[in-house]
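Note that this complex is displayed minus one protein chain, with the remaining chains in position.
Letters A, B and C mark the chains as written, and numbering starts fresh at 1 in each.
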Amino acid sequence: MEELCINLLKKRGVELEDIADCVIFLQKKYVPELNQEIALEEVKMVLRKREVQNAILTGIYLDEMAESTMEEGPLKDALVSDNGLYGIDEVLAYGICNLYGSIALTNYGYIDKVKPLIIGKLNQKTQQCNTFLDDIVGAIAASAASRLAHNR
Amino acid sequence: MEELCINLLKKRGVELEDIADCVIFLQKKYVPELNQEIALEEVKMVLRKREVQNAILTGIYLDEMAESTMEEGPLKDALVSDNGLYGIDEVLAYGICNLYGSIALTNYGYIDKVKPLIIGKLNQKTQQCNTFLDDIVGAIAASAASRLAHNR
Amino acid sequence: MEELCINLLKKRGVELEDIADCVIFLQKKYVPELNQEIALEEVKMVLRKREVQNAILTGIYLDEMAESTMEEGPLKDALVSDNGLYGIDEVLAYGICNLYGSIALTNYGYIDKVKPLIIGKLNQKTQQCNTFLDDIVGAIAASAASRLAHNR
Partner (left out) sequence: MEELCINLLKKRGVELEDIADCVIFLQKKYVPELNQEIALEEVKMVLRKREVQNAILTGIYLDEMAESTMEEGPLKDALVSDNGLYGIDEVLAYGICNLYGSIALTNYGYIDKVKPLIIGKLNQKTQQCNTFLDDIVGAIAASAASRLAHNR
């Protein structure tokens, strides 16, 4: 399952290193020794959780359907336009962050507003629908940041 | 949107009266004057919230895809078997309940275990995939129950 | 800290074995080999988490103040009467359960309604204010139950 999720992320344009860079963006000032290797280790630990894997599978499935066979209607409209009032993408993201406590939640809120690095790239209008993907990547990075904060 | 959600629920076998009966199940002992008309009014108020509508659209879409075009794999397996460790159905349900406070959350937890009335029926193995639907119905009933508790 | 929390619980009338019995109540039908030793192990794992420890310290502090030096007013009224609309006791409980995913949340909602064993005893009107304590004990038991469900 972990392998499958890593491959799905890669297929949608996200390498684990991209997520690790977001962790560094969030925690560098609190953890001076932080580097990509350390950040990557935490990202991988987050990806080992079953609920995280299920959020990835479900969110990316919805993004892919919005690009392909989903019929016209309010759900497709919300997904294709990444409507800020849709909200279910953030609900899934919080489902991940909640597992890592309040530091994950505030970091996710921050990164979701600032949209640095890969999150900014995913958020630009492209051919691909990334409505769920950008929030899931942000939630994984924020959760890895929370692990770091608690362990160091 | 409200109309659309009510029709979607009906198409999947859930009448608003069925949800109202779950509200009565949850609140009858606290609100003696409770009847189907009062309960129905609260259910309709919950269905007017945009986040609730989006959870309904998204959850039922996933249930329907699991019955039809979703390709074989761990997501379809989890949905078709209503695997208790999948967890995303409850994440969506909590996305609804959170909007109505702690009384909604505890009521949802209770009704999700006891599975009374329509929730029990949805949960029986049938041709139809109700993995998201039973949780969404429980969350709407629990939210309506919380509204009742706060308003009376 | 873990020691301190265990001693605080004991001082307020809760032994770890009481919480373990609640875990058995919740999970016995899913995990036939479950016994007090296994349940106790999971309870101890939950008590090792920093956020859980902080919830215990904070909740019991509020209960104790409500019994002693807290001045008259709406906060004391809510705590002394365990007012069902107060809600902050459940907020702290969800702060614990969220860390253990959706199975913890639904189990907490259920146990908070049914109030078995020690939770029922704590909830009876006594000299002692247990407004936070009963929810915290329920949340720890529900979290330990979720750990069990995921690990077996």
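Following the convention adopted for this analysis, a residue touches a chain if its C-beta (ideal position, glycine included) is under 8 Å from a C-beta of that chain, and two chains touch if they have at least 3 such contacts.
Quick caveat, the model's predicted, so the values are computed rather than measured.
Undergrad: Given the full complex, what residues of subunit C touch the hidden partner chain?
TA: 1, 4, 50-51, 54-55, 57-58, 61-62, 65, 69-70, 73-75, 78, 85-88, 91-92, 94-95
Undergrad: Just checking the interface: what residues of subunit B touch the absent partner chain?
TA: 50-51, 95, 98-102, 150
Undergrad: For subunit A, which residues lie in contact with the unshown chain of the complex?
TA: On the side of subunit A, residues 84-85, 87, 90-91, 94, 101-103, 105-110, 112-114, 149-150 touch the unshown chain.
Following the convention adopted for this analysis, only the chains that are shown with their structure count from here on.
Undergrad: For subunit A, what residues touch not just one other chain but two or more?
TA: 50-51, 95 - these are the residues of subunit A that touch more than one other chain.
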